[in-house]
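Below is a structure I'd like to ask you about.
Heads up, one of the protein chains got dropped from this complex, but the rest are sitting where they should.
Should a chain be cited, it is by its letter among A and B, assigned in written order, with residues numbered from 1 in that chain.
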Amino acid sequence: MALFIIKRLGLALLVALTVSIISFVLLRTSGDAAIAIAGEGARDIDIEAIRQAYGLDRPLAVQYLIWLGQTLGGDFGQSLYFKTDVVDLVLAKAPVTLLLGLLSLAFALLVAIPLGVLAAVFANSWIDRAALAVAVFGQAMPNFFFALLLVMLFSITFRWLPVSGSGSWLHFVMPTVALGYYAAPAFMRLVRAGMVEVLSADYVRTARAKGLPTRTVVFKHALRNAIVPVVALSAVQLGYLLGGSVVIETIFALDGLGFLAYQSITHKDFPVIQAVVVMLSVIYVLLTLLGDIANAWLDPRIRVA
Amino acid sequence: MTGTAFPPATSAPSSAAAVAELSAGARLRRRMFGQKSFVFGVGLLLVIVAVALLAPVLAPHDPYAQNLSQRMVPPFWYAKGGWEHLLGTDNLGRDYLSRLLYGARISLLIGLSVMVISGLIGTTLGLLAGYFGGKADLIVTFLITTRLAMPVILVALAVVAMVGGSLPVVILVLGLLKWDRFAVVMRSATQQARALDYVTAAEAAGASTPRIILGEILPNVFPQLIVVATLEAASAILLEAALSFLGLGVQPPLPSWGLMISEAKTYMFFSFWLIAIPGTLLALLVLSINLAGDGLRDVVAPEGRG
């Protein structure tokens, strides 16, 4: 187990390194950082001066190595737009996005697990079909459109929730729903498939033969086994949700990493974009590792070797 | 007999025989058309494709023609609406119906092109990894992990912002980013197909590697490929819409549905239909593709619904 974790941490490092190279090259070759720094309409002489001052005239590989060296030393550079330390900026915004991601995940699971269990227990009934319909429609709905529908309904019509901002917990309600509903269908299908399989397992029949009430059979004996892959998927989905926060945070002007990334992108703020991309990939790889560990821990066959 | 006692062993041959009386084709059709949602999805998709193809004939107006005296005319079911502009006009007085019709072309073009580009990349990688295994598999698996670790929307947004948004750029960026699921599915499908007897036989008979991959393996994994392709096309359409919605995708005045929603955002409190109509169309298009894909998946692997 320890060896497995070390191997995976090594992989995580390698992946993060590769992602940083790819994003560095992509960002540096698809736009001219010097122009971005100098601002549109700057004189050629100024741009050239900036290019030299920032080392942008050196070969890409050298630039990358310099960036890497600074990054490993904890220095992600200065934001070109916000004029502050990238590290400070990112750390200040990260909690909001992390909270949004976790809330969305919780929301998705809260919707998906009961629906998936119901669909499996009443497989091929109208309940099953209704749950499937919810999943299919959920997956087809563009999340920004869904977000706008929510705004229309809860902010404009009922006036229950604030349209945008990040002052109170009320500001998190619509972003959570708008981000989380999109992850729910995948969970629902997984829970349903797992439950259908597990409910016909011999040990579930044993549990029924013991005269246990249906809820004990379904929730203790069946769900406990069907939920295992859901844990691994949760970790992966959380990674996606953090990525998806770009759209949702921008719509609701929720002041997190996603909104920061959007602002940096529109202002061609290379150092910030680079930092957010690398950070999200590291989080993603760590989350998948966490999912695998949780998976192993949940299965006594692996845990108790 | 193991575990469950059904169906009893003796009945297996007879019930299998009863099923076998239907020809393979008939069974396939029954499975396909037994599913109303599949028929609905394919039907809806065909309608959207037809409308997109016939947009020049069907559109009552030039989708780009502005008429500032006719701005924000609501659709016909509102009191202020009229028959001149069935679905009203936007903030520049452009006929909404015409723009929506042409918008279908953009969405379908995106879905199809991204599917082809990412499909080619992902299928090639998946086939190589699945067929050769060993080092090739290790490398491809690493590429997949790396790709999955990169947040698609963020990277796509950043690159489009740097290069400048346009239809070809969006297609290229999404195509280069979305090959992961193709690679994952094709890799495992190829691994399974490789173990099949006749593939082994072809190898033993000395068939060349490209011949085996293209002639034996690819036809075998094709059903799964089609299923992934439909789902990826739908996801590409949603991504383009999101990029355009954020103003970093297709650029004005092109009538992308996502862009139309973005342009109408300012007016959403007064004219919500400007958002509701393209939003609903996007959802319907994605729904139709997903339903078709789900139906195909049930035909390809009926036991694996879930």
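We adopt the following convention: a residue touches a chain if its C-beta (ideal position, glycine included) is under 8 Å from a C-beta of that chain, and two chains touch if they have at least 3 such contacts.
Note that contacts and distances are computed from a predicted model.
The protein name that UniProt records for the chain not on display, among "Sarcosine oxidase subunit delta", "ABC transporter ATP-binding protein", "Phosphoribosylformylglycinamidine synthase subunit PurS" or "Inner-membrane translocator", is "ABC transporter ATP-binding protein". The chain omitted from view is touched by exactly one of A:Arg58, A:Arg208 or A:His267, namely A:Arg208. Contacts to the hidden chain, counted on chain A, fall at residues 123, 200-213, 216, 221, 224-225, 298-301, 304.
Here is the rule we go by: only the chains that are shown with their structure count from here on.
Here the spacing of chain A and chain B, counted between their Cα centres, is 22 Å. The touching residues of chain A, when paired with chain B in their complex, are 11, 14-16, 18-19, 22-23, 26-27, 30-31, 136-137, 139-145, 148-149, 151-152, 156, 189-190, 192-194, 196, 200-202, 239, 242-244, 246-247, 250, 261-262, 265-266, 268, 273, 276-277, 280-282, 284-285. Listing the residues of chain B that touch chain A in their complex gives 3-4, 37, 142, 145-146, 148-155, 157-159, 161-163, 234, 238, 241-242, 245-248, 258, 261, 265, 268-269, 272, 275, 279, 282-284, 286-287, 290-291, 294, 304-306.
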